[in-house]
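Below you'll find the structure, written out as structure tokens, and then a few comments.
Here the complex is missing a single protein chain, while all its other protein chains stay put.
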Amino acid sequence: MSVDQRLGEAGRMPADTRGTSRLSGETVTIGVIFALTVAMILGSRVISPAFGGWNQAETILYLASFLVFCSFGQGLVILVRGLDLSIASVITLGGVLTTTWLAGDNGDLVFILPAILVVCTLVGVASGIGVSLLKVPPFIMTMATGIIVYSLCLGVTRGTPRGYPAPVLNDVMRAELAGLPVPILVLAAFVAGGFLLQSYSTYGRRLYAVGNNPAAAHVVGLPTVRVTIGAYAISALCAGFTGIMLASYANGATLRMGDDYLLPSIAAVVVGGSSILGGKGNFLGTVGGAILLTTLATILSALGIEQGWKTIVEGGVILFALMVLREQVYEALRTWMGSERR
Amino acid sequence: MSLANPPLPARWRPIRLLTNGALLITGVYLILVVIYAATEASALSAYSIESLLNNSLPLMLAAAGQTFVILQGGFDLSVAGVISLANVIVAVVPVEGPWGALANFAMVVGIGLAVGAVNGLAVAYLRIQSIAATLATMMICKGISLLILQAPGGYVSEFMAYELTGSLFGQVSVAALIALAVALVWVVFRRTNTGLALFAVGRDANAAALSGINVRRTRFIAFCWAGVFYGAAGYMLAAQTSTGNPAAGDPFLLLCFAAVALGGTSFSGGAGGVIASLMGAATLMLMQKVLFSTGVSSFYTGVFQGTVMIVAVLLMTLVHMASRQRRAQR
Partner (left out) sequence: MGSVAALAVAGLSKRYGATVALRSLTMRIVPHEVHAVLGENGAGKSTLVKILSGAVQPNSGTIELAGQPYAPRTLLGARRAGISTAFQELSLLPNLSVAENLLLPRVSGTRFWPEAAGSITRRAEAVLKEWAVTDIDPVARVEALSLAERQRLEIVRALSHRPRLLILDEPTAALPDATWLFRQVRRLTETGVAVLYISHRLSEVRELCQRATVLRNGESIDTVDLAGVKDDQIFAMMVGRAPERAYPAPVAAAAGAETLIEARGLTTGRLRDVSLSLKSGEILGVAALEGQGQLELFRALGGVGTHEAGEVRYNGRPVALTSPRRALRAGDGIAYVPEERKTEGIFGGLTAAANMSLPQVPRIARGGLIHHRLDVAATRTAAEAVSLADRYFGFRVSDLSGGNQQKVVLARALMTRARCLVMFDPTRGVDVGTKQAIYTMMRGFVADGRAILVYSSELSELVHLCHRCLVIYGGRIVADVGRDRLTEEYLLAAAHGHGGAAPLRAAS
């Protein structure tokens, strides 16, 4: 028997610390975020009896779905110690391509939609190559690809995107299946798939490893370059998908349609308990963060208060959320008490 | 018998100077100046130079502030909010005359300092991730700006609008003097104990703490400096545009990070400097002029901007790698 085992049995190791403290910390964060969101929706009944019901929840989920889509990609990029600032432009790209290539026609939908997603993914691949092979800081690389993509959208559309998405897309966004709006079902499927990919797939496992310690990942022989490029590619794919959904929902595209999603996507990831330094996070937390932010915005809009106050309250709530329901508080408490050595 | 390496030869220090981001970016800047002068006849006229400097100064100040935060290892998104807020306040409460300008300046710098202090508290003492905490303060500042001024408007005192964007004795651009002053402040600051602590904390907060550095205080001070510079940036922006705009700060958000990166300051903290960021910001602004003067369709300027940003960073990485290889072969 090794000395370590013996030491453990001698009682240095209390039995109740089994399992991962990380997971429990994450679970707490996610739980609190969702609880807060539900409380907020229910609490909004105070403002108007029309609020706080299932209908409102449905609306919020509907609106939150766009943010969830692009936040998933953002979360993966943040997981590998990056940041994707090209999200806004790629959403616009997806939207603009949806309206210009489809031009209001259902005809070639099955070919054009994948083509749009491929184009968007390529933008992410370019960013990923710049970051992982050329070692350009992610902040700069994705900002640059974002600027380039936006500029191309601007040039191609001469400043005003024209055309409409395929009517069938718009119909889908309004359709219901089994009493639920189709976009919410899409959201549910997306969340399930995203969660499995990030937390349980082989790719996800490698993503965490690369994000947690890139040098060690290299030594272990992981294909760090491919893993990193993959994260940026998925992020761009998700942004493109968001663009398609947004264009279908709004039945048109604008050049600024992605702008409202860049900072919120980062906020959703961070409020959801991921570390901006990479290697740590859970997609369910991000989903919670996205829904929380959307709920807040929806309720504030419904109140009809001034834009200025709305922004202040949103900022305040983010700050509050960060301060109070952070895993960091939990972590800080642990570090403050000192790190456990086992 | 000594097993240690011999002391480093003195000649490696010039190499270190060469890999200094400030020098590299100044080189890039000069190349752009040459292109600009070659493509635009009036490029070197006094008016043209003055207006270029005036255009560049707000971004230079913002980038200077951002550098403090990035050096200690973080991001500060509140830059956009503080610039908007400062800009709006100067336009809503204009005070005439040189003393009025000073009073306005004190107001916005005070506000910047206050926001910086809040950021510093949140990040250094409450240990919130900087990008998230400053996102929140940015939103709050933007909200307050919107409450003060719903749409672009207000006016800026004449003294600010004319004197601060003109030339001293008709010779030296005030903007250039301000930039120079910032550079001088930095040169002194980085050699102070707080300045060294900034580099130490950015590189390895744990080792810094074990070296007796007050890590929290250092981070806090970095955010305060940043806030002060953002306030000044908003102030100079107001002087330059002669008006207030609650969304004035928005374009600065990404641009000031681009400027810092162009200056070669490491985004992981602990390496870089304010002078490099000043030059990075100046280069970004000059680049826009050059793209215009070389006749690139305004729709596509972004393509060039983005490409130049990537190429510039790659170039600097290459020079760094080359120098490191030389050092390794020593």
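We just call them A and B in the order they show up, numbering each chain from 1.
Simple rule for what comes next: contacts are C-beta pairs under 8 Å (C-beta built on N, C-alpha and C of every residue); 3 or more make two chains touch, one makes a residue touch a chain.
A quick note: this is a predicted structure, and the numbers were derived from the prediction, not measured.
Put simply, the hidden chain is in touch with A, B once you look at the whole complex. The residue from A:L76, A:M173, A:A209 or A:I299 that touches the chain not shown here is A:A209.
Across the entire complex, the residue among A:A103, A:I129 or A:L222 in touch with the chain not shown is A:L222. Summary of contacts with the chain left out: across B:S45, B:Q150 or B:N193, the touching residue is B:N193. Screening B:L32, B:L126, B:L147 or B:A209 against the full complex identifies B:A209 as the residue touching the chain left out. Listed by residue number, the positions of chain B touching the unshown chain are 1-8, 12-13, 188, 191-193, 195-197, 199-200, 203-204, 206-214, 270-271, 327-328. Residues of chain A in touch with the missing chain: 1-8, 10, 12-14, 16-22, 196, 200-206, 208-209, 212-213, 215-223, 279-280, 334, 337-342.
One rule holds for everything that comes next: only the chains that are shown with their structure count from here on.
By the touch rule above, chain A contacts chain B in their complex via residues 85, 130, 134-137, 139-141, 143-148, 150-152, 154-155, 158-159, 263, 266-267, 270-271, 275-277, 306-316, 318-319, 322-323, 326, 328, 332. Remark: chain B residues 75, 77, 122, 126-133, 135-140, 142-148, 150, 246, 254, 257-258, 261, 267, 297, 299-303, 305-307, 309-310, 313-314, 317 touch chain A in the complex.
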